[in-house]
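With one protein chain held back, the other chains of the complex are shown just where they sit.
== subunit A ==
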């Protein structure tokens, strides 16, 4: 398969992730979408690594996986603590910063 196929696939996944972040109101779904975006990037890293005969891209993937795991931990902790306080995790309800 040509490189462009991987990159188009990666762009499609990324766009789906972005749309998910923008339109969904449940933070868990938003997290999944973010994971989708991260993995879209991972896909392009791996594809490029293969086509360029370089291990650098794969190293980056490990880095991204680590950060993604940490991010999910923090994010879930936030969601839990918000839920304990408000019994509701709808992001549209959380608008106390409105100017």
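Throughout what follows, contacts are C-beta pairs under 8 Å (C-beta built on N, C-alpha and C of every residue); 3 or more make two chains touch, one makes a residue touch a chain; residues count from 1.
As a convention for this text, contacts and distances are computed from a predicted model.
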{"item": "Per UniProt, the name of the complex member that is left out, chosen from \"3-oxoacid CoA-transferase subunit A\", \"Succinate--CoA ligase [ADP-forming] subunit beta\", \"1,2-phenylacetyl-CoA monooxygenase, subunit C\" or \"NADH-quinone oxidoreductase subunit L\"", "value": "\"NADH-quinone oxidoreductase subunit L\""}
{"item": "Identified contact with the non-displayed chain, of A:21, A:64 or A:79", "value": "A:21"}
{"item": "Residue among A:1, A:55, A:69 or A:97 that touches the chain left out of view", "value": "A:97"}
{"item": "Contact set of subunit A toward the excluded chain (per top definition)", "value": "18, 21-23, 91-92, 94-99"}
